[in-house]
Each structure stands twice: as structure tokens, then as C-alpha cells.
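I have a structure here, written as C-alpha cells, and I will follow up with some questions on it.
All protein chains of the complex are present and in place, except for one that has been dropped.
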Amino acid sequence: MPARLLRLPSRFVATLALAPAFAVMLVVYIGATGWTIWISLTNSRMLPGNVFVGLRQYESLFANERWQVSVHNLIIFGSLFVLASLALGFLLAVAIDQRVRGESLLRSLYLYPFSMSFVVTGLVWQWLLNPTLGIEKLVRGLGFEAFRFDWIVQQDMAVYTLVIAAVWHASGLAMAILLAGLRGIDEDIWKAARVDGLKTWRVYVSIIAPMLGASFATAAVLLSTAVVRLYDLVVAMTNGGPGLASEVPAKFVMDHLFERQNLGLATAAATTMLITVAAVAAPFLYWQSKRQRLLAR
Amino acid sequence: MRRVGVMGSVAIEPQGRKPRHMTPARIGIYAFLVITALFFAVPLYVMIVTSLKTMDEIRLGQILSLPLHPSLDAWRKAWSSACTGLNCNGMQVGFLNSVKILIVSVPASILVGSVTGYALSFWRVRGATLLFGAMLVVAFIPYQLFIYPLVRVFSVIGINNSLIGIVVVHTIFGLPTMTLLFRNYFAALPTELFKAARVDGAGFLRVYWSIMMPMAMPILVVAMILQVTGIWNDFILGLVFAGRENLPMTVQLNNIVNTTQGERAYNVDMAATMLTALVPLIVYFGSGRWFVRGIAAGAVKG
Partner (left out) sequence: MRQGSDVDVRGVEIGYGSVTVLEKLDLHIAPSEFVVLLGPSGCGKSTLLNAIAGLIDVQAGQIWIGGRNATWDEPKDRGIAMVFQSYALYPRMTARGNMSFGLKVAGLPQQEIGRRVQEAAETLKITELLDRRPSELSGGQRQRVAIGRALVREAGVYLFDEPLSNLDAQLRAELRVEIKRLHQKLKATMIYVTHDQIEALTLADRIAVMKDRIIQQLGTPQDIYQRPANRFVASFVGSPAMNFIAGELRLGSDGARFAAQAFDLALNGYRFAATPRDGQKVELGLRPEHIETTGAAAAPAGTEAIIEMVEPMGSDQLAWTRLGGAAASLRLPADSTLRTGDRVSIAISPGKTSLFDLATGQRL
């Protein structure tokens, strides 16, 4: 009897301890999301309106030139960034895996950009890509008078500068994840491959890379979450410019929430972002949970 | 059976250790590593070097050159007299703000996260699995969906544009990651420990404080690294919720650099950037393997 009494308060305390988490999930995550979605279905502009207008805000959104450019930019940025980071990360991981000298120094070097803010990254690359005083001037100074590297002020090239800066920032992350995956591979596989007479590159391509599926997926997902959230880098590096050339959805939402004061449009944009993320994350989470259940068996 | 060497002379009979040659492949790998190392190192180098130059030197456009007369003038200016709008008190303002935010937010988010993670791993509470699953999911939602409602609610409560506001925000948004981190760690500990403590009569809080947390040293270090780096580097939340008096260093940095009229003082800009990057860089280089462990742990979303 006393034992039971002792246990009851503890379980109660446990529920109490989880209350903040429950509250946050309910109020913030679910509540706020719901409210935002609701606003996107009303006639809100500067202030939240109460009239339900269905998908009218979404119609204006998709007709909005700035939004169209933002989405277009994000697709270009997203695919290039993720692919380039994965590729570079993989090559770096493989190179380091070759038992090279100075391994820990190199690893720290490739990963340090990831420890810094995207704002810092953006500002540094803004400086490096400065047409009059940065890399362009340097190379011209070396004698290549006709060298052009003023992408950052060019309408159709600005997005690519974002890619460069972001890859610099994040490929260390991809490398770290892939290197951990590489290190987890059974050494006997390497021995068997050597006896089979396989060249090292062949082993990486035909045997190791397929085995790294999970690592690639994890890295890809982490990189992709950075893609949707892309805001700090853009604000710091180009502020969406020149003109609208490097606008992105996250910035669209922020600008319309605060400067342009168009709640309806902003929340519609935010909801669209959510749907996109859900469409990509859902299959991944589903696959993850299936894997967990498989591994647990 | 003797082997005939290149010169036609009789060569060595293979025995003992195999001679190791530098193959083209190996040279290629080192070349690749060096080139990429440069790609990663040069921006930092340029940042430092630019901050030590005078504006005259910078205007010459030799971005990679070492400063002729290195001076810390730009740093001094960045720290104490750089202007954000009408305020010309330098980055020290932002630095102090960031520190203030950090000092409260990091312990708060770790405390809440660790208790929640602990509760989820050992105690059977109704809805726990649902909560855990939900946390896995919401970690993916972009902040933009929460901003307007939170701003409204905070203004009503009266904590909008305040230190408390930004601390609460960081705790809220740090909750999923921290909970996952601690929960996964505790779940890997042997349950016998927990059962033994319970048999000994320890209650919820006692087990947490006297047994689990002392054992959680490794994950605490990881959590601290993740939170310190994440909160210090944050831009968007600080911009929205901290209020003008509490703007973190990242926000101030962007203001100083990107909203200057007239000619930009690139050396001051770079000095300010370096100052902002200093704290996370120190944490990074000082933490050794722990940083990578942090990435690995944060990467495991369930």
C-alpha cells in the first residue's frame, strides 16, 4: 500500500513535467499554425479580417510576380545547393578516409563555416564577390582584364552567388555525416574487395556509396530544411537584389508581414511553404518510422 | 627467380616491407584536399586581413594581400563606435545583448528539454508517444508560420519586444531538438538503473536530479554546444521578438553593414563580422569532437 502511494505522486509529477511540452505543442505549434492558416483564408490585410474568402489570397499569391520569382529562385537554389553540398561532402569524406596526414586539421577546416551564422557567411561572401574590390578586381589585377565575376549584381546570376556561399557554409555538415557513415562500414568488406581485385574508386562507387543510403538521406534532409528556411543568408548577402533577382519565399513572408503589411498574402505564402515541406518531409518521416520498426525487430 | 630491373641490371628480390610509392592517385587526393582547404580557408583569411587594413589599402582592390600596416583601428571602431541608425555605440551593444539572451535561454531550453526528454524515456504517461511523434514532425515546420500569432499573443501578454519574449521564443523553438536529444540519450541507458532507483524510493525529480543528470554529462556538453551556437547565430527570431533595446549581435551586424549611406568602411564591416563570428568559432575550435557529436545527435531526428 505505501509503495503504491509513493508511486502515484511521481507519475503525477511526470505528467506535470510534460505539461509545458504539451502546452507548447498545442498552443504554439498547432495553435499558431492553425491561426496562420485561418488568416490566409480570410480577407486580412493590415489587420486580421474576419471574412472567410476561401482561396482568394492564394490566387493573388500565385499571380504575384515577386512570389513567382521567389519560388523559382528557391527551386534553383535548393536543387543546386543540396546536390553540390552532397557531392562535395562525399568527395571530401572519401578523400579524408584515405588515411591522409593532417586529418583532424582538415576536418576542422571543412566544418568551421557551419559553426558560424548565415549572416556572417552572407557578409563575407558579399565582400568577396564585390565587383570593384573583390575577386573580380583581384583576377583582373593578375592580368585577365576581361574577367567578369560580378554575378552578385547581375539579375540572372545573383541566385548562384547564394548557392556558392551556402555550399561553402554547409558542405562540411554533409561531409561530417557521410564520413561517420563511411567509418561505420565493416572493414572486412574492404578486405574482400581487395582480394576481389577491385580498384579503390570502384569500391566507393559500386559498393560503399550504395551502402551509405541512410547517411545520404539524413544529410539531404538536413540540407533541405535549410533550403526552406533560407532567409538570413539572403538578407545579409543581397537583400533579395538586384531588384527581385534573389528573392526567396521566407523573405517574401517576412516582408509582407512587417513592411508591406499584407497579412493575408503573407500567411498564404507561409501556408504554401508548409505544404511543400510536408510533401517532402512526410515520406521521409514515414520511411524513418518504417526503418525503426524494421530495426527493432 | 630474379627480376630484371629497369636498367637491365638484376633488381632486388622482393622481401620484407613493400616499398611505398607516391602514386598519381595519392597526389591527386592531396591536391584535391589542398584546393578545397583553400576554398574554405580563404574567406576567413580575407575577413581577418581586410579588418586589419586601412581604407586606402582596401580601395586598391588587392583582396588577398596582407596588410601593409596592420592596425586594430577598424576593430576598435566596430566595437565601440559603429552606427546602427542613430545609435553609434558599436557592436558591444549587440554583443552584450547576445550574451544576455544566451545566459538565460541556454539553461532554460536545456532544462525544459532535458526534463521533457527524461519524462518521455522512463515514465509511462498518457499521450507520451503521441507527443514524441509530434515533436519529430513539428521540427520541420518553418518559423514563418508561427511569427504573426506569437507576436500578437506576446503583445497581449506584454512580453513582445523584450528579453523575456526572446528567451521564451528560444525555449519554445529549442524544445523539439533538445527533447529529442535527451530522450534518445536516456533511452540508450540501461533501464535497470532507473528501476533500482525507484526501488530505492526515489521519485520523479530525485531520479532526474541525482541520477540521470549526473550521468548525462556527455549529452549536456552536446546540448550546450548546439544551443550556444544556435542561439548566438540566430537572426530571424532576434529580429522579430527581441525589441530594439535587445537586438542580438547578428541583427546589429546586418544593420551596420547593409544600411550604411555613402561609402562603406569595409574594414570596419569585416571587423564587426569577425567579432560576431568569434564566439561560435571559439566554441567550435574549443570543443573538438563534441561539435561533431552534436551534429550527429541533432541529425538523428528520431
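Lettered A and B in written order, each chain numbered from 1.
The rule we apply is simple: a contact is a pair of C-beta atoms (placed from the backbone, for glycine too) under 8 Å apart; a residue touches a chain by one contact, two chains touch by 3 or more.
In this text the structure is predicted, and so the values were computed from the model without any measurement.
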Residue of A:79, A:155, A:206 or A:289 touching the missing chain in the full complex: A:206
Among A:23, A:46, A:192 or A:282, residue touching the chain not depicted: A:192
Sites on chain A contacted by the missing partner chain, in the whole complex: 186, 188-189, 191-192, 194-199, 202, 206-207, 210-211
Interface residues of chain B (partner: the chain not displayed): 1, 13-19
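Criterion: only the chains that are shown with their structure count from here on.
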Distance between chain centroids, defined by C-alpha means - chain A, chain B (Å): 15
Chain A partner contacts - residues on chain B that touch it in the complex: 25-26, 29-30, 32-33, 36-37, 39-41, 43-44, 46-47, 50, 58-59, 61-64, 112, 115-116, 118-120, 123-128, 131, 134-138, 140-150, 172, 175, 179, 198, 201, 203-205, 229, 232-236, 250, 253-254, 257-258, 266, 269-270, 273, 276-277, 280-281, 283-285, 291-292, 295-296, 299-302
In the complex, chain A residues that touch chain B: 6-7, 9-11, 13-15, 17-18, 20-22, 24-25, 28-29, 31-33, 35-36, 39, 88, 91-92, 95-96, 98, 100, 106-120, 123-125, 127-128, 132-135, 137-138, 141, 168, 172-173, 176-177, 180, 200, 218-219, 221-222, 225, 228-229, 231-232, 235-236, 239, 250, 253-254, 257, 263, 266-267, 269-271, 273-274, 277-278, 281, 285, 288-289, 292
